[in-house]
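Shown here: the complex without one of its protein chains, the others still in place.
Chain nomenclature is as follows: A, B and C, assigned in order of appearance, with residue numbering initiated at 1 for each chain independently.
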Amino acid sequence: MAVRIVFVGPLRDIAGEEAREVAAPLNWAGLLEAVGAEVAQQLGEERVNVACAGEVLTDKTTLQAADGDEVALLPPVSGG
Amino acid sequence: MAVRIVFVGPLRDIAGEEAREVAAPLNWAGLLEAVGAEVAQQLGEERVNVACAGEVLTDKTTLQAADGDEVALLPPVSGG
Amino acid sequence: MQDVRLLAAPLVPGSLIGSFTNANPGLGGVCTFVGEVRGEDNVEALELSHYEPLTLPSMEELADRAIVRFDLMGILIAHRIGMMYPGEPIVCVSAAAKHRRGAIDAVDFCMDCLKSAAWFWKRELRGGVWHWIEPRAEDYADLARWKK
Partner (left out) sequence: MQDVRLLAAPLVPGSLIGSFTNANPGLGGVCTFVGEVRGEDNVEALELSHYEPLTLPSMEELADRAIVRFDLMGILIAHRIGMMYPGEPIVCVSAAAKHRRGAIDAVDFCMDCLKSAAWFWKRELRGGVWHWIEPRAEDYADLARWKK
């Protein structure tokens, strides 16, 4: 009965880990609580996206992760 | 005592030859007379340039070619 | 012909482009951009992370959009992940079209998207310390040119 939270890029450094398993289901309030104050603050920023089960959420505060879902925390990107 | 007139690109087809030697000096009026009616008509078009001794003339009607100069008649370009 | 690759091993643009060009007979022009790790500012290494479920699918979607928008015959998008050193290629985008305008614009567009709107995270090692990199203001401005 778990949701896997994945910390990507700079958020991995802040979280100090690559991923964490938490109990399902997981909503936005549960996510903010699960990730610790520093990551929660980052999640408040508009530039930080959240994906659930491979789909980027248009409104991350509507998160509803079920058992087996992977929730990825996606900071501002930079490629090329 | 000659000026060499070079016909480039489509003007070569119209002139029916690659180049022609005429007596020096050669000015604009002399050029128009030397090249024949059909090429002269083309020379009247703004898009057709004239180079003398390797320099494209800003105003081709000021042509003053001396002995040994090459005068090139340059129709609209297309490369690439 | 659409060829989209996420590469954990060294990217060799010459070998990709040669076969890409041959795979698009009848083309009028091919435009190619290759981005490399710059050694300036004492950059010792660069590392690119990705997020598996999103990164490659979004690159494929970008390729689809470019083909339609710029009327391409083919597109190649190859992007490195992992650790790279100065002088190593990071990204290669190549577009084949009947006319040059489409090919050049498609490469321009894809590079702007890859730089600031694709699922990559970049960090640089300078003086033994890793620094996360965000797009420059110019990168965001470049991307905004394509919004319509």
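The criterion applied here is as follows: a contact is a pair of C-beta atoms (placed from the backbone, for glycine too) under 8 Å apart; a residue touches a chain by one contact, two chains touch by 3 or more.
Remember, it's a predicted structure, so these values are computed and weren't measured experimentally.
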Exercise. Considering the entire complex, write down the shown chains that touch the omitted one.
Key: B, C
Quiz item: Which residue from C:10, C:39 or C:82 sits in contact with the chain not drawn here?
Solution: C:39
Quiz item: Of C:31, C:48 or C:76, which one is in contact with the hidden chain?
Solution: C:31
Quiz prompt | Contact set of chain C toward the excluded chain (per top definition) | solution = 14, 17-18, 21, 25-36, 38-40, 86-87, 98-101, 103-104, 107-108, 111, 115, 138, 142
Practice problem: Write the list of chain B residues that the hidden chain touches. | Solution: 6, 8-10, 13, 51, 54, 56, 70, 72, 74-80
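In the analysis below, only the chains that are shown with their structure count from here on.
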Self-check item: Mean-CA-position distance for chain C and chain B (Å)
Solution: 49
Quiz item: So what's the Cα centroid distance for chain A and chain C, whole Å?
Solution: 26
Practice problem: Could you grab the centroid distance between chain A and chain B? Build each centroid from C-alpha atoms only and quote it in angstrom. | Solution: 74
Quiz prompt | For chain B, residues that touch 2 or more chains besides their own | solution = none
Quiz item: What parts of chain C, by residue number, touch at least two of the other chains?
Solution: none
